[in-house]
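Here's a slice of the assembly, chains where they normally sit.
By letter and in written order, the chains are A, B and C; residue numbering begins at 1 in each of them.
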Amino acid sequence: MPTKSKSLRRTLSSLIRQVWTENMRLKAAGLVTMTWGNVSGIDRRRGIVVIKPSGMPYAGLRSADMVLTDLAGRRRASGRNPSTDLPTHLVLYSEFPEIGGVVHTHSTYATAFAQACRSLPCLGTTHADYAYGEVPVTDVMPPETIREDYEVNTGWMIVRKFRRLKLKPLECPFVFVANHAPYAWGPTPEAAVENAIVLETICKMALLTFLLDAPRSGAGRLRQGISKALLDKHYLRKHGRAAYYGQKKTGEPHYGNL
Amino acid sequence: MPTKSKSLRRTLSSLIRQVWTENMRLKAAGLVTMTWGNVSGIDRRRGIVVIKPSGMPYAGLRSADMVLTDLAGRRRASGRNPSTDLPTHLVLYSEFPEIGGVVHTHSTYATAFAQACRSLPCLGTTHADYAYGEVPVTDVMPPETIREDYEVNTGWMIVRKFRRLKLKPLECPFVFVANHAPYAWGPTPEAAVENAIVLETICKMALLTFLLDAPRSGAGRLRQGISKALLDKHYLRKHGRAAYYGQKKTGEPHYGNL
Amino acid sequence: MPTKSKSLRRTLSSLIRQVWTENMRLKAAGLVTMTWGNVSGIDRRRGIVVIKPSGMPYAGLRSADMVLTDLAGRRRASGRNPSTDLPTHLVLYSEFPEIGGVVHTHSTYATAFAQACRSLPCLGTTHADYAYGEVPVTDVMPPETIREDYEVNTGWMIVRKFRRLKLKPLECPFVFVANHAPYAWGPTPEAAVENAIVLETICKMALLTFLLDAPRSGAGRLRQGISKALLDKHYLRKHGRAAYYGQKKTGEPHYGNL
């Protein structure tokens, strides 16, 4: 490895370590079968993205295996191939400037929502603590968008959906990619992994809620989700300007800024 | 920490240890994702409640992190913020004098019942061993009650539901808060955690029972639950005056007092 | 403990150890929440049953805690109360002379079948490897049978169902007690625990099969189960006179004797 590469790795050692740690945590949390998952993080000042290498088993994965690229996807300081999903991560970093970490998984329940091409209405306060309303599903990709620049276009399907819904990325830090699986993000790789775990959990809760509700009123009643008042209360007591959840002191940053 | 605080902590050291232990057990039992859960206990003579601090990760949580407050919610002997759900615990302690511990979780199956705003009829003896009939769900909170004193009002939604049903708190040591998640309680923090685990288990069993029953007779048949004779038999052989379950000697207290 | 008791415990030490081991295995297999489960074994020659004590936590349960009784339920060589379900075990031992071990659990999926009062048709070869056809559910107990000698009558509900179906106990080594939970048995305590694990597994498989089948043809098509030819093939290659599964040598005993 040339001296320049080594030096870049040294400068970004904290972020590299963080991305590696979060990839391992994602696996430990049970969200990853085989190698189907990846976490990345970004150093905004230097414009460098750190991501898991493609198709490598978790057992034995080392911090030094993490791949560094710039925002155009050019490899920096690494001999490994980056995750094939790198182009999707890059579009999200470019278009969502407030995020610092991105996670892709095929976690079971969230993938079921993606496969059913079904968005997730806010059915309770667990959901409201993390997302300000429905979790969207992207449109189904048209064949020509699949054939050319598939991974880049996956990113654009997400961005376009959020723009059309006038939804800010940190107001709902996850999405279902239709026919595929979820993406999650956050201000840091750690927050992104937390959000991926939360998404899987609320998807399971929601599916069970649908099953309990089915014999009574069909799927219709639940489509609307909880009241605006309850959604506001829970989302804002955690993420709003006057948040009072946790041990935070005044002046510490909150997720959103509603 | 001032001397007075230290002395109070020393006096209550056994309860503090117990509350910490039960918070850790709740996590170990798989009922808590992230930090979504809290256990509290009360010293009735001194009027002091011990509860988990708000939003702190379980890994590294120490006995010394537990927060002490009086029944008005004023912090005593602690620098941490108490769980944001403290006011709900306090209402339960004030209105249910027979309880000594309270647990709140977002455990998956019980939360599904809460989200579906569905009460749980007694479908079998597992349930009848712990609760004397249906597990109630609170009414959906009206917006004005959410906006002001939300956590206090959550407690009142529970209390009001039990009063309207003429149900004693130890006859059914758990409830679903509509659109939210379950609460459980008991004579001690340990019993409260046991009840939270039991509730999650009977909710899963019930959901599976509904699925098995669905193609035959719709949800209707199961609404009624098991016969009064079987409910009496199981509940009373464990909690009644002539209970004969376990290793208890005559004179040892039982849960209920029916 | 009087000398006579000590001597009986010494004589039966192998069975006592076995029953303790199988109780612990049942817990380790995930079939027991709290203390809801018990395994017993019998020494037919001496007419002594060894069973788990009532309501004691598994952590710290010792071999010495196992309770010894005769077939009338009189305690022998023990200070502990036996499981409250002992009378059910005793009826099974008296009426099913070919069995040597009995297991009671509230395992989740099998309990769902019991709660739905639904028998389990043979849907596949996993089931056919262990039971020669449908797993029956007892009738719902009438109130007077519940109020008097409840646990004894539970045993009789099982025995009566098997007699009415002309089913031998080792042809189907488990049953659902309506509104309650499953019982399993076998030639030894070890075989009984294996059967309890198998029952939970085939119940889960069956529920999932019903869900997959539902949108196509309703519950009706699956009621019949697999063909007689396939049932015979699988059951008999394992339990029949010419069994060829496993490492058994000629002359070793098989389960059934069809």
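Things worth noting here:
Keep in mind that, in the parts below, a residue touches a chain if its C-beta (ideal position, glycine included) is under 8 Å from a C-beta of that chain, and two chains touch if they have at least 3 such contacts.
Since this is a predicted model, take the numbers as computed values, not measurements.
All together, the complex described by this structure holds 4 copies of its single chain type, of which 3 are visible.
Here is the rule we go by: only the chains that are shown with their structure count from here on.
Shared contacts of chain B and chain C, meaning chains that touch the two of them, come down to nothing at all. Relative orientation of chain A with respect to chain B corresponds to a rotation of 90°, obtained by superposing CA atoms and rounded to a multiple of 5.
Chain centres were defined as the mean of their Cα atoms; on that basis the chain farthest from chain A turns out to be C. Centre-to-centre, using mean CA coordinates, chain A is 33 Å away from chain B. Remark: chain A and chain C have CA centroids separated by 47 Å (rounded to whole angstrom). Residues of chain C in contact with two or more other chains: none. Contact residues of chain A toward chain B in the complex are 123-126, 129, 194, 197-198, 201, 204-206, 208-209, 211-213, 215-216, 222, 226-230, 232-233, 237, 244-248. Chain B makes touch with chain A in their complex at residues 33-34, 36, 53-56, 80-81, 84, 106, 108-109, 111-116, 118, 140-141, 143-144, 146-147, 150, 179-181, 207, 210-211, 214, 218-219.
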